[in-house]
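Certain chains of the assembly are absent from this excerpt, and the rest are unmoved.
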Amino acid sequence: MTKLSWGLVGGGAGSQIGPAHRLGAAVDGEFAFVAGALDHRAEEGRFYGRSLGLAPDRAYGDWREMLAGETGRADRVDLVTVATPNATHFEITKAFLEAGFHVLCEKPMTMTVEEGEEIVRIARATGKLCAVNYGYTGYALVRHMRAMVARGDLGRIRLVVAEFAHGHHADAADADNPRVRWRYDPAQAGVSAQFADCGIHAMHMASFVTGQEVETLSADTVSCIESRVLEDDAMVNFRMSGGAVGRLWTSSVAIGRQHGLSLQVFGEKGGLRWAQEQPNQLYWMPLGGRLEVIERGAGGLSPEADRASRVTVGHAEGMPLAFANIYRDMAEAIRAEKDGRAMDPAADLYPRAEDGLRSMAAVFAVAASGKAAGQWTDARPPMFRD
Amino acid sequence: MTKLSWGLVGGGAGSQIGPAHRLGAAVDGEFAFVAGALDHRAEEGRFYGRSLGLAPDRAYGDWREMLAGETGRADRVDLVTVATPNATHFEITKAFLEAGFHVLCEKPMTMTVEEGEEIVRIARATGKLCAVNYGYTGYALVRHMRAMVARGDLGRIRLVVAEFAHGHHADAADADNPRVRWRYDPAQAGVSAQFADCGIHAMHMASFVTGQEVETLSADTVSCIESRVLEDDAMVNFRMSGGAVGRLWTSSVAIGRQHGLSLQVFGEKGGLRWAQEQPNQLYWMPLGGRLEVIERGAGGLSPEADRASRVTVGHAEGMPLAFANIYRDMAEAIRAEKDGRAMDPAADLYPRAEDGLRSMAAVFAVAASGKAAGQWTDARPPMFRD
């Protein structure tokens, strides 16, 4: 097994996202980090790249230089990760896809629904992989929830209750804190703050687990800190393509909550509850039965969960390995393509450009509904409306 | 200290509510059970009353007989509890109040907002105590939350997140189960099922703790079991008189949840979380600090919490004693009136006719908003609109 080669755009010195991607790509030994354009300041980027072990000719000064350089090589990278500021995701992802690279783009994939549709069309036309990093769906037990729903353990899904609440922007002084303030400023953050930043992860997870898409939604968005233009708290009700009812609360002013991403799924035949603060236990209650604790790593789980686990039962696995599962999925997809074989279906779970597009449409729908006193709004991108 | 004398209407042989009230009234030795009209079948009621130790002349055949009998006695009961079927609460409560008795009425106090307003007017006119049994606010730590908010520990309240979710009506077979079916039938249950039954407790608690009233609301009500006319799941967003934003989820199809009544309160200076499944711990995080666990019975709590506790720290107290606190509050109120003194303010916490009225108005507002695609609706009773 030779390693796949991997390149990174963004994630320069001092960033949080860079180390996270390098860790995710390195954990399983599937990818060798061989190329990068790590900083918008060319010299800093080249220097940092070399300090991380890149060859001088592959420590690029900017993404266009990297695109040109890699395109010309026989040993061009197998995968490019785009981890630059949000506003540049569309342009860079588009360019690499069109040049024939597989791409993993940080969320949000684009800034508008129209751009999102364009990425989807390009990905489809080129046949290249285009993934978007909704990394929380990499948790083994989230994948097990999906498998349980898919194989019918819960029967028809009636209700999904999702949550992503934290209190890290609750200080009134944050209104003036430059590290926080921009997130609530439409000029920099777009049409939504807390929903776009966190809530969308919970909504994507609801779709991932149920296998249903969000069709319409009604949002109550508020700014608990008054000077904010964009919302720091939102409640979203929604309806899904398979008939499920959804409820989603997200907040950045919930003091005492740390990283409260959780999902409850209720069907005709049972209910599930999972929370990322204790990601190695899943609570399952069959109708008329008793609440059971499903442990990550235990025997008898789904192939999807088994594939996403690395250590034995009782040893906690956390977020970094969940994230690494996205990379491992992509490695399998790339290898399968190279080998001309079907990929392992248990790995075919990484979020796609279509997910990035749907998320963007949902963000705009939440913002519109929030301004219209909660009016029910179509949450689908135009290209997916029938 | 002589015991107060107490009478019960309803709660006949085999009921759940009767033993709960007798326990609540007996626990602290404040009330002697001396009179009752326990069953709508006169002979059964008299027989059951005598079997519980009532004197033959105070084991009445119906509530009108009891009203007449007690009114004529020098040693008339100090308090009458009304625990009959919902549709009769208004008539009986009204009659006893007008005859000069203090009344504790089971929820819902009435079937309409108009009736609720009438009870409030009568209670005010007669000066008699009229309590409504929102018993969950009797928990010591719920009272401590209220005290913390009142004394400013949280600063201005921004957000309240309430929940009352269970899965006890989730079986599709419940659609035909007579013990469950009537709850979702408008002819028997009125305009709302799950919100009126459970959600209203959570909403009352939100008001109790924040000291703010619900002014407007928007509801998404659904029937997850299709044959049901009334809702088995609802999400309610609301706005409160002091500016707090509210979110409330209630469900009877959440398989795996047992009795998920919980409340989170977020203010400028900190956040609180309490859940009735573990009622002896309260989670408190001051802004910029660490999550702390406040134990019922520990030193340094509020007078309200101390008064509502009976056993030492670390020993769990449960629902029956929470409920008993309503009786203990009323005993103090009655004794204070008899003695012509002010009552202990830490006992002045039992829910009033006004709470019963507001709850009724909220139920109708939820039902109306739910039918109107979540339109924002005034949740106040007319007499409390300015």
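So that you can tell them apart, the chains are marked A and B in the order they are listed, and the count of residues begins at 1 in each.
Assume a contact is a pair of C-beta atoms (placed from the backbone, for glycine too) under 8 Å apart; a residue touches a chain by one contact, two chains touch by 3 or more.
Here the structure is a predicted model, which means the values were calculated and not measured.
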Subunit number of the complete homomer, 2 shown here: 4
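In this section, only the chains that are shown with their structure count from here on.
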Rounded Å distance, chain A centre to chain B centre (Cα mean): 43
Chain A residues within the chain B interface of the complex: 158-159, 161, 167, 170-172, 218, 220, 222, 224, 233, 235, 237, 245, 247, 249, 251, 253-257, 264, 266-268, 270-273, 283-288, 291, 373-376
